[in-house]
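A protein chain is absent from this complex, but the other protein chains hold their places.
Showing subunit A:
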Amino acid sequence: MHSFGYRANALLTFSITILAVICGIASFSDNFNSPSPAAQVQVLNINWFQKKPDGDDEVSLTLNISANLESLFTWNTKQVFVFLAAEYETPKNSLNQVSLWDGIIPSKEHSKFWIHTTNKYRFVDQGSSLRGKDFNLTLHWHVMPKTGKMFADNIVMSGYSLPKAYR
């Protein structure tokens, strides 16, 4: 009953249980945070807009993205993954989501940002339906906690559209 083995076993079991409980409480504490993020995106320029040899449309944009995601960070936040996706519908597809830019925000200090960039990932359609297309630019964020459940949300910004002709 008092051997080293028994004591080591009891200690190990107890500490793992306590650790799990603490992780659970830490994760639960995130529910008390009510985030109020803000974002704004401007399409500064359509750099070019072509139909590729394989038949798919592709467009290159220059964007101005500004956001304030400070309210997402709690002490239990490891990082926030943020990305901007162009979302639109075509006759072929009920939903298309194309990520144009993404970034990792490691801490609260970096969560208020302003960035001027061309699209990081190619904006390519499945097919040739982009001429004159109205699309939304949705800023998504995925919060990765130090421990617990990951959660995500987004802001939809609508009113963007592509030119009616290639250029």
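Just so it is clear, contacts are C-beta pairs under 8 Å (C-beta built on N, C-alpha and C of every residue); 3 or more make two chains touch, one makes a residue touch a chain; residues count from 1.
Rule of thumb we're sticking to: contacts and distances are computed from a predicted model.
One chain of this complex is left out of the view, and of "Ubiquitin-like protein ATG12", "Signal peptidase complex catalytic subunit SEC11", "FAD-dependent oxidoreductase domain-containing protein 2" or "Nucleoporin 43", the protein name its UniProt record gives is "Signal peptidase complex catalytic subunit SEC11". Residue A:Pro106 is the one among A:Pro106, A:Gly132 or A:Pro163 that touches the chain missing from this view.
From the options A:Ser15, A:Asn45 or A:Gln97, the residue with contact to the unseen chain in the full assembly is A:Gln97. Listed by residue number, the positions of subunit A touching the unshown chain are 19, 23, 27, 78-79, 81, 83, 85, 91-99, 102, 104, 106, 121, 126, 140, 142, 144-150, 152.
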